[in-house]
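Here's the structure, in structure tokens; my notes come after.
One protein chain is absent from this view; the other protein chains keep their places.
The letters A and B name the chains in turn, as written, and every chain counts its residues from 1.
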Amino acid sequence: MIAKALLLTIIIPLFSGVIMFFLPEKLRRIKESLLVFSSLASLLLAIFLFQQKLTFTLPWISPGLELSFRLYQFSSFMLLATAFFGFFIALYSVVFMRGRNFLSQFYGYFLLAIAFSNGVFLSDNLLVLFFFWEAFLLLLFGMIAVGNKEAFKTATKAFIIVGITDLCMMLGIALTGHLSGTMAISRMNLPLNNGVTNLAFILLMIGAISKGGAMPFHSWIPDAATDAPLPFMSFVPAALEKLLGIYFLTRISLDMFQMTTKSGVSILLMTVGAITIILAVLMALIQKDYKRLLSYHAVSQVGYMILGIGTAVPAGIVGGLFHMINNALYKSGLFLSAGSVEKQVGTTNLEKLGGLAKKMPVTFTCFLITAVAISGVWPFNGFFSKELVYEGAIERGWIFYFIAVLGSFFTAASFLKLGHAAFLGKLSPENAKTKEACFSMLIPMIVIALVCLIFGVFNQLPLNHLIQPILGIRLAGHNFSGFPASIWMVVVTFAVLFLAVANHLFGVKIKGSGLHALDHIRYAPFMAKIYDLAEKRFFDPYNWGLGIVNIISRISLGIDKAVNWLSDGLSVWLANGLSLGIRRLHTGNYSIYLAWSLVGMLVIFGVLVIL
Amino acid sequence: MFLDLLSLILLVSAALWTVMTRSLLRSAIGLALTSAVLTVIMFKMEANLAAVFELSVCAGLIPVLFVSVVSLTQPYTHQEILERMKSMFARFRLLPVILIGVGLILVLLGPHSQVQLPLPESGENTRFILWHLRQLDLLGQVIILLGGVFGVAVLFKERKKSA
Partner (left out) sequence: MSALLILVPFFSVLILNLPLKGIRKLAFGGAICLSLLQMAAVFIPDAAFWKINPHAFGSIFSFELSADSLSKVILFCIGLVSFSALFATRQTLKDSAGRFNFINIILIAVAGMNGVALAQDIFSLYIYLEITAISSFILIAFNRDILGLEGAFKYILLSGVATVLMLAGIALFMLIAGSTSFAVIHAVLLNHNKDFLISLGIGLFIVALFIKSGLMPFHGWLPDAYTAAPAAASVLLAGVVTKIAGVYVLIRILVSVISFSPAIKSILLLVGALSAILAAIAALTQSDFKRMLSYSSISQVGYIILGVGSGSVLGIAGAALHIFNHAAFKSLLFLNSAAVECQLGSRDIEEMGGLAKQMPVTSLTSIIGSLSCAGIPPLAGFWSKLVIVIALWMAGFRAYAVIAVLGSILTLTYFLILQRKVFFGKPNAEFKDIKEAGFSLTFPALILAALIIGAGIFTPFILNRFILSFNSIFGG
């Protein structure tokens, strides 16, 4: 009986999502209550199932492909996190989405997203997991597409990027299933000792980090930030996708494959993580839009998680996972604050914002908490998870640690700029009548900000009960809760934060405004050119891909024309020529016909005599 | 002996008539007569089966008539026909020589058969052969004659009318 409750976690949001599509646009209240209550039901169910161990198997088409679900420590934690964000963001979007189009679609997709990510977290069969994974891709497309006019293009971009990486993942799944002889995740344990298993790992990894939004698969996220509805940004790229991607990355590197510090893929993961951290945060520095700036941080923060898990040492993995949940918290909190600003002011362009702290004090407070959390300020949650990641990174090499700390510096700098530009400084006259957001939009922000604080101050709570049990014996008796073990690293962190503040004050002094506080980096001699190119999307792999596709399509067109010419031109010409030639041979002269017969006869006699 | 001589003279004169006459109908009759006389001679020489076949082939040769009919549909004058024959003779005069040469070469140099040929058949009763062994052929020949009659009826008679 209780095992079937597992299915409910998928079925409840699935059904209410499907029903949502068929509700007429006029029944707004009913739709809103359906959204809120079914996400509440999911939350309650997740709390009820928390920390339980259950399996549910339904024999299906063949023994290799069975509908098997498994609830254990990690997945129950992920279920709870999903339901938590689902409920609060649903509450938020009910207000935020008022007066917009495509409500049915957005709410329906929202609920289906909960259903499908629950499916991913519970699946114990790679094929079933992949089914939910792909279904989530469709939702991604749908949720972005209901945004503004440009959204369809962005949705296509996201669909293509994630679709291609999912294709890699599909190959990886096939290869993994072949190598391990089973599709059941809990029965896999492959050593990474040869090229084929490494290839399988990398293929699966591409799927995972692409879902997480790491470079070079990130480029749709900043576009979606401006085009898609905001609750989507807060829910999917900020929270759910990180949960899904990092969950799967953890599963493949901890359970399905035996990744150790000696594995080549560990270096690969750390490199991807480090590059993502630094490049994305550099892009975040120069953004002039609230949401777009946040979206680059959504990319950058994923780098920390990948770096942490990639270290393959307990501290790093614990740090990566802790950072995953922390990031989900403060990043969705930040997006929600952006949403409040957008809803109340009507824009998220930083040029037009400023001085909102007095008008929207609650929003500002929530923003402040989440911003210091993301910057890694003691005693907020981001500080503790980052310290753990640093600890893992320095065990593997000082360069990773250096990059991670540098990333922190820029993160702090860009949030100083954002906070300064949006909430401090001069209030523009147009925004003089701005009011605080309404209660049901504030509640989610407040709750999230509180959780950020709690996870920081009482970090034993999440670390001991949520995260460290996931590692099981790999933890090797360590306990990472409490204040960081290495004091000098904490000192470095504080120093970096101090430098960031100093840098900000320096920038403000030069340029005179918070918005332009980082312009000295933007227009530094060497950086300026690179930034110019980046703003022209020169570094967007999607654009490279489009260029390559363009070339390929031109080549294909050429080949197609050539084939057409062969089939429609040359072969017709040949056939007609041959046909006319044969026709011309038939002169009607019977002596010629007789001569043919004679030749034929001689040939036949020849064959008969020789053979 | 007298009968043999008579039939031989009849055969030769019938064959000559067939070739020399200008009338197609007479030529056809001459051909049939030649064939009939040849059959009689074969019977006399006790080659009964060969005789029966000769009769059959003769019936089969009726299509030759149609060849002539069709070839005469092109209105050539006597002079033209002579000229054509001359040119054809000029073109094909070497053909018999070549054919005989090739045949000789083949006989002298070509492969030789190892087949044990069966003995010639003993003289069976002609009536028996006709009615019991080749009955089907006889029927076939009758049908060919019937077909020939229709051919003449369709192609000759109406030709006169239209001409």
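Note that in this section a residue touches a chain if its C-beta (ideal position, glycine included) is under 8 Å from a C-beta of that chain, and two chains touch if they have at least 3 such contacts.
None of these values were measured; they are calculated from a predicted model.
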item	value
Touching residues (missing chain, whole complex) on subunit A	575-576, 578-580, 582-583, 586, 588, 590, 592-594, 596-597, 599-601, 604-605, 607-611
Sites on subunit B contacted by the missing partner chain, in the whole complex	53, 56-57, 59-60, 62-64, 66-67, 70-71, 73, 110-115, 117-119, 121, 131-132, 134-137, 139-144, 146-148, 150-151, 153-155, 158-159, 162
